[in-house]
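Let me give you the structure first, and then I'll get to my questions.
With one protein chain withheld, the remaining protein chains of the complex are depicted in position.
Each chain carries a letter (A and B) given by its place in the written order, and its residues are counted from 1.
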Amino acid sequence: MTSPIAGGVDCDLHPAVPHLTSLLPYMNDYWRDQVTTRGMVDLISQSYPTNSPISARPDWRPAQGKPGSSLADMQKQALDPFRVSFGICNPLYGVQMVFSEDMQDAFCRALNDWLVKEWLDKDARLRGSIVIPTQSVEKSVAEIERCAKDKRFVQVLMLVMGDMPLGKRAYWPIYAAAERLGLPIGIHAGSAYHNPPTSVGWGSYHVEDYVAQAQAFQTQMTSLIVEGVFARHPNLKMVMLESGFTWLPSYLWRLHKFWRGVRMETPWVDRAPLEIVRSNIRFSLQPVDAPPDPTTLNRLFDHMQSDELLLFSTDYPHWQFDGEEVLPAGISPDLVRKIMIDNPHATYTRLKQSVQA
Amino acid sequence: MTRHVIAPVDELPPGTRKFLTIDERPIAIFNIKGEFFGLLNRCPHQGAALCEGPLIGLAQSSDPGEIEYTKLGEIIRCPWHGWEFDIRTGQSYCDPKRFRARAYPVNVEPGSSVVKGPYVAETIKVAVESDYVVVDL
Partner (left out) sequence: MNVQFRAEPAASVSVKTAIADCDIHPARATPSELFPFLAKRWHQHLETYGKHPYQGMMEGPPYPKAQPNASRRDAYPPEGGPQGSSLSFMQKQLLDPYNVALGVLNPLATGQGLRNQDLAGAICAAINDWQIEKWTSKDSRLKGSIVVANEDGLSAAAEIRKRAGDRNFVQVLLLSRNVEPLGQRRYWPIYEAAQEIGLPIGVHAFGFGGNPITASGWPSFYIEEMVGHSQCQQTALASLVLEGVFERYPKLKMVMIEAGFGWAPSLGWRLDKNFDRLRSEVPHLKRRPSEYIRDHIWWTTQPMEDPERRDHLFELIEWIGWDKLLFATDYPHWDFDEPSRVLPAGVSDANKQAFYLDNAKKLYGIS
């Protein structure tokens, strides 16, 4: 087993909102009454059914309440055992499924305020991602600007399966705001279910939806790269969260091959896709989706041609690994340090800035 | 290098090209707006007849959505995978360091100094005032 080292950054933690009503204190009177008078229920995405095995490792599943809803549990089960200096919270509460931009905005504001009060204020290691109301680009930019004043927000969070491919120019004001404020965009597994959750339609099973996240990350990367997001915003970083990464080398070979022949369609892509990934895109470690033989994984690291791509994560409380086997077997101490400390700090430059009390 | 006479200039008006083989090497000669260029007719990628491709301009962009389109008619797209090569230099526009089509220097020679060769025999009836297109190979 490869041992983690102290002082790392866990780049993918999932604090859970106990219920929609937990957000009521953070809503205005109108929305508070809308939620209660219309009998709105909890926003739980099919991407993570509460009782699905993936949603919580058995020893991380509480006797009562949602997995990930207790700070004490997160400290005891993730932050302390892996001795991290920072943990980045990526709330997966189902606000992205909402269709109304006004409602989504109210819920996102409430969620971000809840995260500050219930989590960031209570453990100095914790940092947050700003959840934005993607139904409105304008409101998303406003929410980014509002939350970014608190330096403990270190990222903007979007879903990998949303309404439009993420490279589409309509989204670019979000990226401009994030780049300006030094915030990476975190793109996390999960669907808003506004489109079929695969590129070939609606499958039957939760396992199918979950496996399909990897393919969704692939098409999103294509979109981001060929639309020229990083040509326009060279300092913007994007982090693929809970995406898997063992598919990356063969994916890039294909994209590179077609780019050479159809270059004239997207002439602003003036660097090879692999170079763009190396300079602007990162991947959280879990899930590894490893081959059965550890030597194969080391070969894959060679195929990726960069040791700067992976950022340490536990994906707590999701079940991606057992015990403390969060790091792949047989990787060098140098790579461990890069994954746990150097790469996250190079990506999240806000981490080292002073914290507001 | 040997000089090969190809054709009278007027047989290759602007916008046209001619295919030929010299010493078993397939070559095409282009007239681009009055200037002459030659290329080996074999794409360095997978060996396609590169010179059969269409001529377009060079699309460049410093900002997504904005396209600067220059060198009209000077970029050839391989008829297979569509790789773009600059007719003037053979320079490709993807992986520029790795791939370059072989370009042959082409000169225009005045009719009176035509070198003997099989083509000369074929064009002996042509008016000698014409300028000849000649290839160095």
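Note that in this section a contact is a pair of C-beta atoms (placed from the backbone, for glycine too) under 8 Å apart; a residue touches a chain by one contact, two chains touch by 3 or more.
As the structure is a computational prediction, the values presented were derived from the model and not from experiment.
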item: From A:Ala72, A:Met164, A:Ala329 or A:Ala346, residue that would touch the chain that is not displayed; value: A:Met164
item: Sole residue of A:Gln34, A:Thr219 or A:Thr349 that reaches the chain not shown, by the stated touch rule; value: A:Thr219
item: Hidden-chain contact residue, picked from the options A:Gly8, A:Pro197, A:Pro317 or A:Pro344; value: A:Pro197
item: Residue ranges of chain B at the interface with the undisplayed chain; value: 2, 4-6, 18-24, 26, 41, 45-49, 52-54, 79-82, 117-119
item: For chain A, the residues touching the chain missing from this view; value: 52-54, 160-168, 191, 195-208, 210-212, 214-216, 218-220, 222-223, 226-227, 244, 246-247, 249-251, 253-259, 261-262, 265-266, 287, 289-292, 296, 299, 302-303, 319
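Just so we're on the same page, only the chains that are shown with their structure count from here on.
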item: CA centroid of chain A to CA centroid of chain B, Å; value: 52
item: Sites on chain B touched by chain A in the complex; value: 56, 59-67, 77, 81-84, 93-95
item: Of all residues in chain A, those that touch chain B in their complex; value: 169, 227-229, 231-232, 259-264, 266-268, 270, 272
